[in-house]
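Note that one protein chain is taken out, while the other chains of the complex remain in position.
For chain A:
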Amino acid sequence: MKEKTIRTLKSIGLGFLEPLIRAVSGEEPKKNLGTFVKGTMFPIASIFLFIAIWHFSATALFNKEANVKIEKARTEQGEEAALAMKACIVSGDVSCQPNTLPSPVQVLAAYKTLWRDHVEISQKKDEFKEKVASTNAKRADQGLGPIKYTGRPSFLDQIITSLKTVAAGFLLALLVAVPIGIIIGLSDTLRNSFNWLIQILKPVSPVVWLLLVFMIVKTVITDPNMDKSFIISFISVGLCAMWATLINTSMGVSSVDKDYINVSKVLNLSIGQNIFKIILPASFPLIFTGLRITVSVAWMVLIAIELLAQSPGLGSFVWEEFQNGANDSNAKIIVAMFIIGIIGFLLDRIMLTVQNLMTFKKA
């Protein structure tokens, strides 16, 4: 039981908990607890160090910006205005705060604001749902679509939208890149003929992909009811992110251990069996490495693409906050930054876990 728990934890990347579990279960408690403290305390200490450095640099930047503001008031309007500006900054009045890197405390406050905002909005949504419940039931009877809430999305809604876009983009990348990778990987001729295309398209910037997709989608999809911006952004995400999977799949397929191929030949496996029973499982480790890179890239380019495609999500959230220029906008952007980072990390861990479950390990 204990060993199994440890194995599971390790496979999802929580291996650092191993000594704690061993210590709790009474196995060399002193030594294991020591290992755990060593393995956990230092990372925690590094977090504090990071926050401290951030705090001090934010304070320094704040002071610099404040001084500039005061000096400007002095040179433009005289000594009195400078003093007034100073008093205003010290008092914490929103109207005159220096606009610079927010401190950790401000970011935490912004996070709380965002959360309160989310609670408020979801309340409104619930109320709205209650209000239109009977109307919607009637509309359903008449074969009409329900009335939807069209208010401002909360921060959490934006995250969910982003995740949906990334999921769709990833799925697209998977469905396009893996089959093509297999086909290309099976034949040297095909690989050589398409290599130039892959090598040229791979480094193309997400922005260019977005524009390209925009040109095509705009022509292809004329139905105004369809969510064009979502379609454009998820296709662009998929196109940007699929290259790692495509290259890894074709490499994995073309470099399957010769022993396995010989086994397949001796057994006279058909082409289908050969692909699904030998080649695919044998190249799973490389394919999954590619898929992991694809997920990371998808999440990374998503923000830029949402920002440009004006589709809702974290990207547009960041952009709106930047344009907004409210007092806590900068802090909100930093909150978004952390959330983007943490979600990216979690996505990678999920992929790693799936990879460990799906692929064999070399003896």
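Quick note on the criterion: a residue touches a chain if its C-beta (ideal position, glycine included) is under 8 Å from a C-beta of that chain, and two chains touch if they have at least 3 such contacts; residues count from 1.
Keep this in mind: contacts and distances are computed from a predicted model.
The protein name that UniProt records for the chain not on display, among "Putative Zn-dependent protease", "Carbon-monoxide dehydrogenase large subunit", "Ger(X)C family spore germination protein" or "ABC transporter ATP-binding protein", is "ABC transporter ATP-binding protein". Screening A:F16, A:Y149 or A:Y260 against the full complex identifies A:Y260 as the residue touching the chain left out. Residue-wise, the contact with the chain that is not shown comes from A:I278, picked out of A:I278, A:V318 or A:I334. Checked against the hidden chain, the listed residues A:F48, A:W196 or A:F360 yield one contact partner: A:F360.
If you put the missing chain back, the residues of chain A touching it would be 259-260, 262-263, 265-269, 277-278, 281-282, 284, 359-363.
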